[in-house]
Each structure stands twice: as C-alpha cells, then as structure tokens.
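One structure, as structure tokens, below. Some questions next.
With one protein chain removed, the remaining protein chains of the complex are shown where they sit.
As written, the chain order gives the labels A, B and C, with residue 1 at the start of each chain.
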Amino acid sequence: MINMEVDIGGLKLKNPIMTASGTYGFGREYSEYYDLSKLGAVVVKGLTLKPREGNKAPRIAETPAGILNSVGLQNPGIEVFLQQELPFLRKYNTAVIANIAGNTVEEYCQMADKLGTSIDAIELNISCPNVKEGGVAFGTKCDSVYGITKAVKQHCKVPLIVKLSPNVTDITEIALAAEEAGADCLSLINTLLGMSIDINTRRPILANVVGGLSGPAVKPVAVRMVYQVAKAVNIPVIGMGGISSWQDAIEFMLAGADAVAIGTYNFVNPNAPIEIIEGMVQYMENNGCKSLSDFKGKIEI
Amino acid sequence: MINMEVDIGGLKLKNPIMTASGTYGFGREYSEYYDLSKLGAVVVKGLTLKPREGNKAPRIAETPAGILNSVGLQNPGIEVFLQQELPFLRKYNTAVIANIAGNTVEEYCQMADKLGTSIDAIELNISCPNVKEGGVAFGTKCDSVYGITKAVKQHCKVPLIVKLSPNVTDITEIALAAEEAGADCLSLINTLLGMSIDINTRRPILANVVGGLSGPAVKPVAVRMVYQVAKAVNIPVIGMGGISSWQDAIEFMLAGADAVAIGTYNFVNPNAPIEIIEGMVQYMENNGCKSLSDFKGKIEI
Amino acid sequence: MRLVGVDMKNEICEIIHNKELTLGVFEMIFRSENIAALAMPGQFVHLRVNTGLYPLLRRPISIHSVDKTKGTVAIIYHIVGKGTEEISKQVTGVIDVMGPLGNGFPKLAGKKCAVVGGGIGVAPLLELSKSLSHCDAYLGFRNCTYKVEAFENSCNKVYLTTEDGSAGHKGYITDQLKKNITEYDVVYTCGPKIMMKKVMEICQLNNVECYVSLEERMACGIGACLVCACKIQEENGEWHHKKVCKDGPVFNAKEVLFDD
Partner (left out) sequence: MRLVGVDMKNEICEIIHNKELTLGVFEMIFRSENIAALAMPGQFVHLRVNTGLYPLLRRPISIHSVDKTKGTVAIIYHIVGKGTEEISKQVTGVIDVMGPLGNGFPKLAGKKCAVVGGGIGVAPLLELSKSLSHCDAYLGFRNCTYKVEAFENSCNKVYLTTEDGSAGHKGYITDQLKKNITEYDVVYTCGPKIMMKKVMEICQLNNVECYVSLEERMACGIGACLVCACKIQEENGEWHHKKVCKDGPVFNAKEVLFDD
C-alpha cells in the first residue's frame, strides 16, 4: 500500500499536491472539473482585510514558457471569504489554506485573528510583487521577515506557512529568519519580478508595467531555491514554480520539498493536479516507494 | 541614412549588437559563419589570470526555453589570450571587449594592467555563478561592487563595463554602487542561479549541481532589470538575457539599453547576431528612425 | 462528499476542417457533441495551442455556430499572433478544447433586434441571429468580407459596410445603425472596442437596450485567476472589477465602463 500522507508543520495532508494561491480562486471553478477532495490542499487566492479591486487590465503577458501577471491581489476581503467562500470549500475533504497579505504587520495579525481556526493553515504572503505597499518589501529583508513572522505567529491558531520571494540575494538567509521567528513551514517560490514590452505600441504589455513571472520558465530557479532552503532549515518546505507534470513534482521532492503546489499550469490543463497525483502514485509503485520519505530529499550529490 | 553608432562609456561601436561573454569563445568559430567585422563588438570568454580547466561535465542542462550551464570559467589564461587569441580578433574591424574574473580584487587589477590598451574595453565579471571563490560573491553586495569597481578603475586604461548579477534583491542599488565607483558602462544580466535534477538517476544533471540559467526563459527578468537600471543610472547600459530576435533586441532598447548582447541564441542559430542587425536596420527604416536615440529608452508608461 | 456536479472537462476534439475563408481569417470545425449540445450564442471555447510551452496559454475564441445533429462546432478566427497562427496550421488531428465557457447573449422574446458586428466580431452573432425572431444584421469590415451570406439567410435585412468600399456601403457600420436605430428594441454587438463604444453611445442616446461582448487577455478562462478584469458599474454607481471570462463576455452596455 502506498501512503502519500505528509505533515506540513502540524497539518496533515492526504497527499502532497496542493494548488498555488491566486491560480485557483476559491476552488469553485475547478470543482466543476474534478472532485476537490482528491487534493492534498487548496490554497486560496491572496486575501486582504478589505476588499481589493486589484490592478488595471491587461494583467497578463506571455513570455517564453511562462507568464507575467499583475492581478494585484483582487479579492473580496477576508469577511466575504469566511462567509461566502470558505463554506463551499469545507464541503470537500481537503485542507484549506488561507493566503493572506497586508499593508502593515497589524493587518496581518488582524487577519490571523479573524481566520482563527476556521482554516487549516495560514500562508503568509510577504512576497507579492504586484502591490505597492507591503507586499514584496516585507519579504526581502531578514529582519522584516523575522518581525512579521514572529508577530503573526502569536495570533495564528493554525500552522503558519511563510511564502518566500525569489527576488532576493540569499534565499536561505530569509528562510532561516522565518524559521527562527516560528514559521511552521515554508513555501516557495512566489513569482520573479519581470516585464514585457509591446514593441509596436512601445508600451509595457501589463498596465501595471511590471508583473510576476511564473510557469515552466522559472522551474530551474525554483528547484535550486527549494534545494538550498530544504538543506538549510528543519521545517517542512512546499515547493512550487513551473510544475507542469508529475516528473516536475518528483524533481521538487527529490530537491527536498515535502509537498508541492501547482499554479500556472492549472490554466493550461485544468486537470493538471489530478494527473500529477496519479503520475506520482504510478512513480511510487514503479519504484517500490511506500511513502514519500522514500524519495523526498533523496537527491544524490 | 541610418546611423547605428552608439557610445558605450567612451567606446564607440558601429552598431549596438555584441556577442555575450562565454557564448562566443574568442570569435574563431563564428568567424567561419560570417564576417565578424559586421558586429558592434565581440565580448570574449571570461578570462582569468592563470589558465583554468573549469568544472566537470556535464556542464549543460536544458530547461523550458532555457539552458543551465556550469562551464566554470574554463579559459587559457590572460597571457595566452593576449598572445594567441587577440591577434586573430584584431584582424576584424570590430571592438574587442575582455571579460575578466578573479579570485581577489588584486587579481582583477593585475589583469586590467596586463590588458592595458590592447583591448577596447574591459567587462568586469563579478557575477559568475559557476566558480567557488569570488565570482558571484563580489557581485551581490553594494560595498564589494563599489570596492572592486573603484580598484579596477584605477588600473583600467580603457572603458570599464561592470557586469551585474541578477541574483540580487535590488539591482538598482548594485548598479548605483558601480556607477558611483567609476564604471563607464553597465552590462546585465548574467545568468540566474538554477538547478535541474534527473529524476531517473536522482542526480543533478550538472556535475556542478547548480548552474546559470540563460536563454529566452529569463528575458522578462532581464528586461525588467534593464528598465530599472537604465532609469537609475546616468551611464550606458548593455542589455542581454534571452535575446533571440531583432524584436527582442528592440524590446531591450525600448527598456533603456544602449546596446545589446546575444548569448545562448548563438547556439541555436549561428547567424543570430547578423540577422538581428539586419532586422534592426529594417525596423529603423520602417519606423523612420535615423539613429538609435529615436527609440532607445522610448518606452511609454 | 461531492456536492457539485463534476461534469466539465477539457475535451480532445477531432478537427474536421480548418480552412482560410479570406486573407488571414480561418474557419475551423471540430467535433464535440457536448459543446454542440450546450453552447449558447455568445459563449466561447478555450483552445490549447499544441506547440508546447510557447505560447503556454490557451486562446479564447467565440463559438460561431454549432450543428447539434452532427455534433460539430465552428469557430472563425483571425491570425493576429503566434497562437492563432499555430492553430491555423493544425489542419488535421485533434485539438484540446475547454467549453462552452462564459455567458452568452440574453435572448429577449418578441423584441425587434439588431446584431452589429465589426470584423471578426461577426463570429458570435450568427448563431444569435438565427435564434431571434426578428433580427437585422449590421456587418462592418475593413476590406475583406466573410459570412455575409450566412447572415442573409438568418436575418431580415443585412447592412454591409467596408472601409474601402469594396463591398456594401463605403464607411463605418455604425453610421448605418444610427440611421435605423429607432427601429430596434435591442442591439447586440461584438467587434473592435472603438466600434462597440460607438454602438453603445447610439443605443444610449436612443434608449435602446444594448449587449456587448467584451474581450480581454485571459489565462484560465473559467474565473479562477482574475486576469481578465473589466470595469462594471453597479446600480449604485460603484464600479467593480468583474471577470470577462465568467461574468461575461457579454455584458449589458449600461454597466460597462471603458477606461480611456
């Protein structure tokens, strides 16, 4: 029997496949494609204290093997999430993780309070490149990462996942700061800051000028960072960035990820998470793996 | 008449198309494909004081729309370059730029001394991710960038180009440090640190474990950084990272680059630099541009 | 526990034909009983371009017409870039299709209607015009025209304009609409933004109900990623970003706020 269970900092998932924040709304749309109960976890769209309209369109540009987005945290606010979206997700037998973003440390703490134990874990988004205040600024300096993690941890009644920005000189330094401040788990990578220009109009394609790069193009950067971080810390790591197949998922887990999230590729193949779960089961069977620990972090150097 | 001349910090090029260091050897190989005199400049493989054998093979991995390399500065050393390679390049009517890398600030200065005025410019490689000592470490902190630039500048008898690493939190900070220390020009981006794992062997594909990501995949990151840096500094900027067509070259120049370099794409299309020059001439004709300044930096926000 | 029907999927559909109608404009017919059975005029399909990772994203294309008995779907598309160019090269084999997606045009019983299409914007209007009891068509093209005959079969009257005068009246289709606007209760429009703005203006001035089909760059196509934002005004005057893919692509003109 194959056991795909994994513990990500106190939260047990039935399997290590999650969906990445912002690529999966609140699950409703993909629930029409497959049973969400098959997923290890759903990470919902980044939430803010108040509703946000996000940035102007166009919010998306295509780049070689990737996309740039500048949604800018459009969301209905945490209250609406709790009242109108969470109950829907709760009908499924899957973990629900709230991704939260604030303008100030206090806002993050308030959101943690409001979420209480109604969700299964909180993912701290301190790395969104698409908002002016807060966002990425929080995530790129060790002391601010330490500060915000420590503060939110005190308000957080469920496992706290800190999501790391790849737009930093030394990702391990940031990871260690988050761990030291009490993070139960780390997730990475958020998007790389990028830009694309339409040479005919001579304007940036994104109305917001810059945006976050995701998709297969970023995978080698993500795998490297997951490898570095998993070696450096003693808490679980959720890997993401360009995963499009079960082979990619295995690659991240060999690099040291305990679980993985599928983001951009949902747009290409709405069934991607399910096909990746199935492929991973097959891989485990073919390789005589009984549990994830039989290959997790088992890269041979 | 179209004038494609450009001045990159005191060095005048007949056109803004150069070849990126490490992708073009010392020009011999591509000289069999076209007349090197057509190029604005040739930037030679990274040189070190002593000959270097570089890293073990495999030194290359393919990733979505990109490649990872870990050549590790294999080169015959600066003496052999001056004696055996430079004379060959000097037969062509194109600027020759020496890319240099050292283990210590002193080594960089010694190399600048040895090069003297025999080359047209020096490109300071303080951002190579493939060597243990020096390399990327020099390039990721403002004070060390400032220090090394300042020191080498005193030994440098030709324009000094500082090549920036993209593996940093804030590229403008580094760019400003280089400018303040006396750099005549900046070039960016070098490769992004990445990694790729063979899930069958469970080993990294590169013998060196990690390598530098280049090619179309990195273009949006490169365009963003060129845009940020060109806005921040008052010295010329050479843009590179994923250029595969004249459209890409124009995109970098709209973002603010004064000149551009072609790297990885030489491997795919050995005539890429020539086709890009031709495409750019055509673009300028079609758009009534008389000189590069008619579109350089002319992105409309 | 599963409370929502899991019935949507992306289908791998056989391509029946894929041919150039006129310079750069193609018609593709593919087999999908599911889409043919469910599609409403104004909905779209989301097509995967089969060349791998670039372009990565699917391409949204309106459903032009369906043949429920044969179980086939027709689309018309214009080659404007990499994605549509690649799609035009797939003359045989299969194509990966999500759909039908979005909300179609509301059909208002017993009203006098006009459909106003500009260029490729005529595509979603044909099936609509067939389903309306009283409908005129206003078709505006730059130079090449296509599908005019099909509208002639399904509409009372067809007004045709080309910018160069090579067919129909020379000029803009909105000038034709303006002349006759008082004859209609409802106008449905799809085409370039500038044309739709004009149509909306004409309808507003004459108190004619108007529905527009918006376009925006998309990723998921189903409402999950929020990249396809458009500004929609509520009754109370406030605006919100809505999703072209899921809340639209068809909106009541009086709600739509165009930037610039």
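By definition in this document, contacts are C-beta pairs under 8 Å (C-beta built on N, C-alpha and C of every residue); 3 or more make two chains touch, one makes a residue touch a chain.
Everything numeric here is computed off the predicted structure, so don't read it as measured data.
*Asks:* Taking the complete complex into account, tell me which visible chains touch the one left out.
*Replies:* Result: the unshown chain touches A, B, C.
*Asks:* Given the contact definition stated above, which residue among B:R59, B:K163 or B:K296 touches the chain not shown here?
*Replies:* Of the listed residues, the one touching the omitted chain is B:R59.
*Asks:* Check each of B:N3, B:Q74 or B:S291 against the chain that is not shown and name the one that touches it.
*Replies:* B:Q74
*Asks:* Using the document's definition of touch, tell me which of B:G77, B:G147, B:G182 or B:P270 contacts the absent chain.
*Replies:* Looking across B:G77, B:G147, B:G182 or B:P270, the contact with the absent chain belongs to B:P270.
*Asks:* In the full complex, which of B:G215, B:P236 or B:P273 touches the chain missing from this view?
*Replies:* Answer from the full complex: B:G215 touches the omitted chain.
*Asks:* Pick out the residues on chain A that sit against the missing chain.
*Replies:* These residues touch the chain not displayed: 64-65, 216.
*Asks:* Spell out, residue by residue, where the missing chain touches chain B.
*Replies:* On the side of chain B, residues 22-25, 28-35, 37, 45, 53-62, 64-67, 69, 71, 74, 91-93, 215-217, 264, 266-271 touch the unshown chain.
*Asks:* For chain C, which residues reach the chain that was dropped from this view?
*Replies:* Touching the missing chain: residues 51-54.
In this text, only the chains that are shown with their structure count from here on.
*Asks:* By CA centroid distance, what chain is farthest from chain B?
*Replies:* So the chain farthest away from chain B turns out to be C.
*Asks:* Please tell me the distance, in whole Å, between the geometric centres of chain A and chain C computed from their C-alpha atoms.
*Replies:* Chain centres of chain A and chain C, defined by C-alpha means, are spaced 35 Å apart.
*Asks:* Going through chain A residue by residue, note those that touch at least 2 other chains and give them in order.
*Replies:* 61, 64-66, 215-217, in rising order.
*Asks:* Could you list which residues of chain C touch at least two other chains?
*Replies:* Counting only residues that touch two or more other chains, chain C contributes 53-54.
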